[in-house]
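Note that one protein chain is taken out, while the other chains of the complex remain in position.
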Amino acid sequence: MTLPSAYTEAPARRFNVGERVRVKLAFPPGHRRTPVYVRGKSGVVERVCGAFANPEELAYGFDGNPKRVLYRVRFRQRELWSDYAGSESDHLELEIYEHWLEAA
Amino acid sequence: MKHHDHDHSRDRSFDDGPPSEHEIMSRAMQELLEAKGVITAEQLRRRMEQFDAEFPQRGARVIAHAWVDADFRQRLLVDGKRACAEWGIDLEADRLIAVENTPRLHNVIVCTLCSCYPRALLGMPPTWYKSENYRRRVVREPRAVLREFGTVIPEEVEVRVHDSNADMRYVVVPMRPAGTDGWSEERLASIITRDALVGVTVPDAKR
Partner (left out) sequence: MSKGPHDMGGEAAGPIDTVDHGMKFWEKQANALRNTLTSRRVIRLDELRRAAEDLGPRYYELEYFQRTTEALRRVLIEHGHFTEAELTAKMAEVRRRYDPA
């Protein structure tokens, strides 16, 4: 399935649709939009949303620059939860900023 | 009655009992900001009207149109914000991703970190969407949560959870139910509930 939609241009980016990525396993204090339940987990880039002001800076009254590339990443539920009770094919998707991702 | 100026943004005659401390705090902040010219009572009044009367009507209209117009549906799936703008629906800061249910896929939306929700398309989120139990559970046991809403998804259909955790907002494009052939868009819109647009239920032609 191709998902061409990107809301803002993000030509300079590290990852592309279909690439496997891992969310950093880190627990820095402060305002973060990366839920703890996906940290350290691997998934696949579902789409590139574009570049957005960094919420980790906006949250403290700064301007959020430089902007960060935002991706949607698709995870297998069985990879997120060892005791997942649903179907093998179930997935979860959410948005992760580039500085929280590394190549898997 | 205190209705003399009809300005509901400054009225409290609709709630019973004495105001709570949080209500007093909220009202005091509003009055300070108005006095300092940061915002106006008119801006607040307009905002309340939009949340009450305008925003909650939009989602069903857009999805009913997507059910009858395949080209529009495609544009909605590619760029939800732009497709809504065709209808004069300004989603303001919300960038919209529409996710489509199919015979093999059921989508459901949550915001685990707060209560992100496409307010300019659906109005205010229902109580359960903001509840801690929904936010905790739907990412981990979506099928059990859907069953609590009376929605049973067969094992062979994928359930896909969308955690609305950053800059995107989401709406589900449900499947048009059988038994709705020849229906007008208005009639179709009447069976498209808010809960179906979040993905915890599916539209029912017999509703």
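Order of writing sets the labels: A and B. Residues in every chain begin at 1.
Just so it is clear, a residue touches a chain if its C-beta (ideal position, glycine included) is under 8 Å from a C-beta of that chain, and two chains touch if they have at least 3 such contacts.
Everything numeric here is computed off the predicted structure, so don't read it as measured data.
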Q) Any idea which of B:Val108, B:Leu121 or B:Val139 touches the chain not displayed? A) B:Val139
Q.
Out of B:Arg47, B:Arg104 or B:Arg187, which residue would touch the omitted chain in the full complex?
A. B:Arg47
Q. Of B:Gln57, B:Thr102, B:Ser131 or B:Ser184, which residue touches the hidden chain?
A. B:Ser131
Q.
For review purposes, identify every residue of chain A that touches the missing chain, sorted by number.
A. 27-31, 35-37, 55, 58-61, 64, 80-81
**Q.** Contact set of chain B toward the excluded chain (per top definition)
**A.** 8-9, 11-12, 14-15, 18-20, 22-33, 36, 38-39, 43-45, 47-48, 51-52, 92-93, 110, 112-115, 119, 124, 126-128, 130-137, 139-140, 145, 148-149, 163, 200
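In the analysis below, only the chains that are shown with their structure count from here on.
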Q | Rounded Å distance between chain A and chain B, as computed from the means of their C-alpha atoms | A | 23
Q.
Using the touch definition from the top, list the residues of chain B that touch chain A in their complex.
A. 78-79, 81, 95, 97, 112-113, 139-144, 155-168
Q: Flag every residue of chain A that touches chain B in the complex, lowest number first.
A: 4-5, 7, 33-35, 37, 49, 52, 55, 70, 72, 77, 80-81, 84-87, 89-97
